[in-house]
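One protein chain is absent from this view; the other protein chains keep their places.
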Amino acid sequence: MPTISTQGVGWDLSDATRSDAALRRFLHGLPGVDQVGAEARAAALGTRSIKTTAKAQALDLAIRMVDLTTLEGQDTPGKVRALASKAMRPDPTDPTCPATAAVCVYPDLVGVAKETLTDGGRRDSGVNIAAVATAFPSGRAALDIKLADTADAVEAGADEIDMVIDRGAFLSGRYLQVFEEIVAVREACTQGERSAHLKVIFETGELQTYDNVRRASWLAMMAGAHFIKTSTGKVQPAATLPVTMIMLEAVRDWREATGQMVGVKPAGGIRTTKDAIKYLVMVNEVAGPDWLDPDWFRFGASTLLNDLLMQRTKMRTGRYSGPDYVTLD
Amino acid sequence: MSKDRIDVRKTYKLFIGGAFPRSESGYSYVVNDHKGAFVANAALASRKDARDAVVAARKAFPSWSGRTAYNRAQVLYRVAEVMEDRRPQFVQAVQQSEGLSGSKAEGVVDAAVDRLVWYAGWADKLAQVVGNANPVAGPFFNLSTPEPTGVVAVLAPQRSSLLGLVSVLAPVVVSGNTAVLVSSYERPLPAVNLAEVLATSDVPGGVINILTGSAATVAPWLASHMDVNAIDLTGAAGDTALAAELEVAAADNLKRVRRAPAAEPDWTLDPGLEPMTAFLEIKTVWHPMGV
Partner (left out) sequence: MSIFEYAPAPESRAVVDIKESYGLFVNGEFTPGGGASFKTVNPATEEVLAEVAEADAADVDRAVKAARKAYDKVWGPMPGRERAKYLYRIARIIQERSRELAVLESIDNGKPIKESRDVDVPTVAAHFFYYAGWADKLEHSGYGTTPIGVAGQVIPWNFPLLMLAWKVAPALACGNTVVLKPAETTPLTALLFAEICQQADLPPGVVNILTGAGETGRAIVEHPGVDKVAFTGSTEVGKAIARAVAGTDKRVTLELGGKAANIVFDDAPMDQAVEGIVNGIFFNQGHVCCAGSRLLVQESVAEEVLERLKRRMGTLRVGDPLDKNTDVGAINSAGQLARIRELSDIGEAEGAERWSAPCELPTSGYWFAPTLFTGVSQAHRIAREEIFGPVLSVLTFRTPSEAVEKANNTPYGLSAGIWTEKGSRILEVAGQLRAGVVWANTFNKFDPTSPFGGYKESGYGREGGRHGLAAYLKGGQA
């Protein structure tokens, strides 16, 4: 567990995790979220109009924030190699087009991704490898299996681990169990010399309420998450603007309380440039411009990238592009 | 009653805050019956009596308006019960005041008691009849409910000394307002009798305050009083100059004004809702609906 400064907060955060009861009191003592008000605020931010230079900046930033993802049973080494190539050079016709932040794959394909991204170890593309671990997507496995899953991925070269929380435990109020599991996975993210960043997935579509999302956010941050992430992409609804806003408020308040920054990753369901820009506006106005960086904000997405590329081409050429002019993967 | 016995006469006083003070001014005026024979000296309310009555009514407002509607209904019903119990006294007062035959006066008292019963029943139905659930286009619970306006000054009709009196008083208090009533100048005795009924029923002190005397003298003070929320000018019926003057004064704090009719209405008619809704405020409360 990371050192938590309690400066400026009314709560003693280390006390909060002393027992299940204490943790429960703390999480339920967080200010509530009014669903209607939160959704109205998120919708209002969505009406910002981002044009011309701002849009051009936003497009490149969004591309740099993409965790280009494939998480299918039918994934193969070939598919992952193609994905990794695309992540490094999203637009082969335009060398000014930035690379994505990472590719996101199942643990067994980390090695394949690494091979492609490092050109067999010869160079560093700058594109990270994120692996979903801990019995993704349901999280229904024994802790030692989850830890082994994590350790395998890190050893295979993952730079980032996207773990899922035990929603069953969370929803039945066993917060301390969820907390301890995150702490354990975070420890497993360090294997010898290698240390991966930890993203904690809440599967907000299963948590249902914004109050739960806020509590999960604080729980994960207290347990040492580097990033908090909305969804696996396997449950509907996945990422939404209001859910992401609640998480952005949480990381903002966490920094106020502890001085530490935590990143946010909406994942699943973000398919268009228009949507992506709404998220960036929200990051800017809710958490603040410090979070407008791939180190602190990511999009978990697959089809989003091509829409961003088409918009980018449109901005450059003045013509609308079409799917035939961007690469499939 | 022995012929030799000298009867004990009643002193007719004001009714303020549940007590029966004489006028602060010490003045009284002669009340005659319809034939001009002396009946009594009534207290002549002064502006200071009006002021005291407003203070009493304001003090009584939070608790009266905060009671359950069911409770207010029972309190008003109790007033009707006690009035019924004192029928002969009211019949005599109405006869003296209005010069009616015994049977007609009885009819007036019956109607007045029945009207009180009718209004008593409205206490817990008004909100259902004049309130609304509003289907706003959004995830909000939205409810409009009536609330009492506050302290209401009432100029009781000059002619109909009991039925008219009850017909302007009951609709004001049934919804939770408190009242400062100025009785008929020439026919004040049924109002004083009513005050005595109120004092012996369950109406809390200050909810209804009754001033006998001249509307022309007292009403301007009530109309301009900044702690009075509304005024019923029925008692100024036919006196357009006084009514207009009072309405102008009432604008100082935007009192709700129930205007004086050109002539006193036929009090036997169904009053409808208007005498009550004239002294209601509609409050609309919004709340989001979410999880």
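So that you can tell them apart, the chains are marked A and B in the order they are listed, and the count of residues begins at 1 in each.
Following the convention adopted for this analysis, contacts are C-beta pairs under 8 Å (C-beta built on N, C-alpha and C of every residue); 3 or more make two chains touch, one makes a residue touch a chain.
The structure presented is a predicted model; accordingly, all values stated were derived computationally and were not measured.
Interface note for the absent chain: among A:24, A:55, A:234 or A:316, the touching residue is A:55.
Looking at A:249, A:275 or A:307, the residue that reaches the missing chain in the full complex is A:249. From the options A:32, A:92, A:259 or A:323, the residue with contact to the chain not on display is A:32. Looking at chain B, the residues touching the absent chain are 129-130, 132, 134-138, 140, 142, 144, 149, 229, 240, 243-245, 247-248, 250-254, 256-259, 273-274, 277-278, 281-288. For chain A, the list of residues touching the undisplayed chain reads 31-34, 36-38, 40-41, 47-55, 57-58, 61, 249, 280-281, 284-285, 289-290, 292-293.
One rule holds for everything that comes next: only the chains that are shown with their structure count from here on.
Taking each chain's centre as the average of its CA atoms, chain A and chain B sit 70 Å apart. Of all residues in chain B, only 138-140, 288-291 touch chain A in the complex they form.
Within the complex formed with chain B, the chain A residues making contact are 34-37, 39, 208-209.
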